[in-house]
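Step one of this worksheet: look at the structure below.
With one protein chain held back, the other chains of the complex are shown just where they sit.
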Amino acid sequence: MPTIIIDTLEIEVPEGTRVIEAAERLGIMIPRFCYHPALGSVGACRVCGVKFLEGPVKGVQMSCMIAAKDGMVVSTTDEEAMDFRKHVVEWLMVNHPHDCPVCDEGGQCLLQDLTISGGHGIRRYEGLKRTHLDQDLGPLLHHEMNRCIHCYRCARYYKDFTGYLDLGVLGSANRTYFGRFSGGILESPFSGNLADICPTGVFTDRPSRFKGRKWDYERRPSLCIHCSLGCHTHVSARYREIVRQEARPSEAVNGHFICDRGRYGFYYSDHDTRPREATLAGKPVGWTRAVASTTEKITEIVRQYSPAAVAVVASTRCSLETQAATKRLCIDRGFTGPAFFISTGQGMRTRTAVAGCTPDLAVSLGEIGTADFILVAGADPVNEAPMLALAIRQAVRNGAEVAVMDPRPVAMPLAFDHLPASPDDIDKYLEALAGGNGEDKAGAPLPVFVRSVSEKLAASRRPVIVCGTDMVSARIPEAASRLAARLKTQSRRPGLFFLMPGPNAFGAALLSESPNDSLEAVIEKIEAGTVRALVLVEAAPHRESPDRIRLEQALSKLDFLVVLDYIDSEAVGSADVFLPTTTIYESGGLFVNQEGRLQGAHPVHRGGLSIHRTGKGSHPPRRYDAGLPGATPRPAWEALGELGADLSRTWEGMDREAVLEWLSKKISAFSNLPLEDLPEDGIRLDVSSTIAPAAGATDKTENEEAESGIELLLSDLTFGTETLSSLSECLHAVEKPPCMVLSIGDVKHLGLKEGDRITVQLKNGTLEVNLRITERAARGVCILPRHRLLPWQCVGTGRVWVKKEQIKAQRHKGTEAQS
Amino acid sequence: MTADIPQVLFRHRKPHRITTLAEYREHGGYEALSKVLGGLKGGDVQQLLEDASLLGRGGAAFPMWRKLATVAEDAPFPRYIICNADEMEPGTFKDRVLLHAEPHMVIEGIAIAGFAARAEKGIIFIRPEYENAARILEREIENARAAGFLGPRILGSDYSMELVVHRSAGRYICGEVTAQMNALMGKRPNPLQPPPYPTDKGLWGKPTVFQNVETLACVPHIVRNGADWFRNLSRTETGAGTKLFCISGRVNRPGCVELPMGTPLSELIEVHAGGMPEGSTFKACLPGGASTGFLPKKHYDIELDFDALKKAGNRLGTAAVMVFDQNTCLVAATVNLMTFFARESCGWCTPCREGLPYILDLLTRIESGEGRPEHVPMLERMAKHLWSAYCAFAPGAVSPLQSLLTDFRGEVMQHIEEKKCPFK
Partner (left out) sequence: MDSSNETIGPVRKDLAEKIAASDHPRELVVDVLFALQNRYGWLSDEAVAEAADLLSMTALEVEELATFYTFLYREKVGKYVIHICDSLICWINGGENLRDYLCAKLGIELGGTSEDGLFTLLPVCCIGYCDLSPAMLVNRKVYGPLTREKIDELIDSLRTGTVPVGGNGGGV
């Protein structure tokens, strides 16, 4: 560990630490443009020049390019070094427009900061400026090349870090240009980060352009809740509206970046369809009356039937506080539930995965970068949890190999081996790997791919198993856990990383009594007449459950339906009582990500209808009451607490503190934790005493005999399937058109061909969709995205097989498939 | 050529055509290769080159043996030997002349150097203006291969090497070896600051030795005639071997001549370049291409070797001597040079990419009579700071400017004071 002196301060740093980093540890912020902790040093901008007075190198040198060595004495304030840096800034400003007031970066611009702090106040250059034409890069980013200072961060980020190859460096000398071959939507689903890493105004966030300056914003640390990874963000609000979300650096989770689904997923919070008033039979009645009617009606039902006739269904997107409040309500009042999962299978798979997240095996997203071999089983990173793909890519850049077993035509911006295997085959193979067997259960030899995975696992020191829980059986997460445990006994440092269905699926699993706490089970009870009233908390079953007709029929059988939500789901329309709730941006909240990391989001603003909406483009109406317009919504936990208090005299306190106190008393995983004051990177929960490893878990559907035909699998896409972000209009343009995917090996006998528009006859209706044929999908399955533009909810529950007769191509004469 | 001037590289040079393989062999061609493959070790070749003090002829004057020696014994394969025939330094055309005269000398040099580094693949990186030379090389490589001097198991030994020609599409920076490495890999030719050094992790991550055409052509002669012979060719103690000088500008016979290292500048001009035209007197020269400084008249008798020029605060560079007479405006000449460098900057680092156009702007103002006294210290400071650029391009670029501002300051000030170019 070398010791180095910078500006008379001494510091010892790990071998390999750059001088710029050592200085930062001392609180000395050496100017930088091209250096970025995630992208490393390349020595291009030259603004980090400092003077090396003693040691192995001498003179003005770039502090980002030189590793600290014993005996180095460095001055950042040396006259020559300062003069050099001042010149660098002057050179960078030669072609830069002097119009910060009209630039959206102004106020959070590194160039602005360094120009001022470098003392370059007066322009000396009298020549002409070089100018460029800009490109239209789509709805998410605005491009202004004249502001470019050529730090190369964008291209290094885009091509090297994320592995997408449609944005790069063109031209040369002082005509160097950063852009695409031709204008058009950026291909990377991580493109929004360009706005964060560009140190000036070349890439700015397009949807929030000109909404304000950084100092105008209410800006707080928050979390992304658009998948289970829980990436850290900063959210900015202005005039009662969320305007921007940026990545918040987190070593343990997302590093320095987030995906575009996360960044632009927030528009639901100020969506024009957002229901903001409490209603009774569809009529606005004010909060108090709505709650009172609810109490009245529920009391009546309890009296008439039993407490168990009232069911509570929440979701995996609820905050932990809300989940806990539903739990408390059910326990206190004897209601049925709470159910958080759509189906029993989903609950089972998630619980099995949660049980596998033991402290010795679970790895964080950040730790994936340290893996030397990664096995991905039943997961499609870019589509299910985009930032996972970036984490895997960093491991690959460090030399890791990656093998994927998944039925989908998995695409990632990295080199990997893919075995397009059906869920049943993945089950077989993972089982064999977990058992260390050379053959599968039936005694058949394993495919070459699986044998090679087995060898690579054996040869690796830091293998990580990434396992999905969406389209696989509960046996798979269980086998993944056993595989990891087995590798551990062989003195490796294995890691286990599960994906889960929703930002708080982990919390939901901890709070569910049994896998039967599912919407599916509750529907059965409604059908059986044992449940008469339903409290639906921040759940949109119409969108998320695969049998909409059955759901609607069940709901119509209810005596009473209460809905609490912040989006206008279909359930809102059929609710007897509706109570509007706040979003994460208004109330904050705790979430447990898929790794078991408990982390918190701060409230960003007070909510209410945005001025932009109340004013309709003009001055907002002058009102003389004290409240905010559209601010009826309350945190769901508070609403539930109110109901609880109304229903029971023993219920004490209904605020957040009370809920959390209850939680820490009742659920051992949360006891003795500083729930009110979590560290930045959160706390990894120890779940061993809360949830038992579900050995040999099964759910009833998975033992269903395979029928003839091909199995229909539902899947997620990066954009267009997740409920909340699907409401963001700016993301609609970057969605890929939804299509059904089929293996090339299966199309022949089905008589179909690429690009066909097909109709699929399903249990509850007919689906019309475009067909995509690929060599890279598993045979015997067809894959359908849960896309907002497809009425996929006619598929039906359980495993679904489609027969040849059910699929028809719609063709005009003359375009018949040749067979 | 005067009889007593030793000729090594140009000894058997034919007017307007190459020395064929047969002719080359008649004069002992490929004997060195055969000697090396007949029992010498890579280390022996290195030792010879060290004893011969062979310095790189591409501009940086780096000892060739040291590059070979840094390729570790246990370094991975395949390894590469690259012959740098980019030759884009203004004023320089010696490699072209040599390739048009003695392609086999270069090929043999590559094979020997390749052997010393155990390189299995050789690449000649050539600028697009030298398409003729590229075609000659491709043809002669085939001939050499057919005769067993290249390809698998050369001359029956266990050493194999394939040699190919890589055509560049033309940029000055591609002559810089790390940029050349990127160019060869189909990447943007920006330089890469070592470490790692190309001899450690070069082309495709494998050890790679880059040498200039002329440097490589010296190798067979050293192997054949010995290190002492080579060193003694020089007229100075500090130098070694002969050198190809390109002489151009205000001289009667511009061209490329082979002279012993250490030949005085005055002799080069007066004897070997036919003197200066009637009425011209020597004012200054650039001794080694565009990225060296103006050498003022007080050095007219300087012995041209790497050491002497270094002592004079200059560089021998590529030994491309460009001569200026009393009528050449050195401010305008520097404007020309800065135009070149500003245009050819690769665009990677700020001082070069933005600093050079800025310098060009100031200098153009001075040349056109719009200069102000404060521009001079501005230029001086910027030129100084360009030494802190990413690669050697920028320090080279400002070398003529810095010598202009010191040795010809009066001329600069005259432009400013008279508000016009005194030469117009």
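A few points about this structure:
We just call them A and B in the order they show up, numbering each chain from 1.
Quick note on the criterion: contacts are C-beta pairs under 8 Å (C-beta built on N, C-alpha and C of every residue); 3 or more make two chains touch, one makes a residue touch a chain.
Bear in mind the structure is a predicted one, so any value in this text is a computation, not a measurement.
The chain that is not drawn here is touched, among residues A:Gly168, A:Pro189, A:Gly682 or A:Gly720, by A:Gly168. Screening B:Phe282, B:Phe324, B:Tyr358 or B:Tyr390 for touch with the missing chain picks out B:Phe324. Across B:Asn84, B:Ser248 or B:Asn314, the residue that sits in touch with the chain not pictured is B:Ser248. Even with one chain removed from view, subunit B keeps its contact list with that chain: residues 87-93, 96, 127-132, 135, 166-172, 183-189, 204, 246, 248-250, 254-256, 286, 290, 320, 322, 324, 328, 333, 336-337, 339-340, 343-344. For subunit A, the list of residues touching the undisplayed chain reads 165-172, 177, 180-182.
The rule is short, and it goes like this: only the chains that are shown with their structure count from here on.
In whole angstrom, the spacing between the mean C-alpha positions of subunit A and subunit B is 56. Partner subunit A is touched in their complex by these residues of subunit B: 171, 188, 193, 342-351, 353-355, 357-358, 361, 365, 378, 381-382, 385, 388-390. Of all the residues in subunit A, the ones that touch subunit B in their complex are 43-47, 49, 60-62, 65, 83-84, 87-88, 91-92, 94-95, 124-127, 130, 149-150, 152, 169, 171-176.
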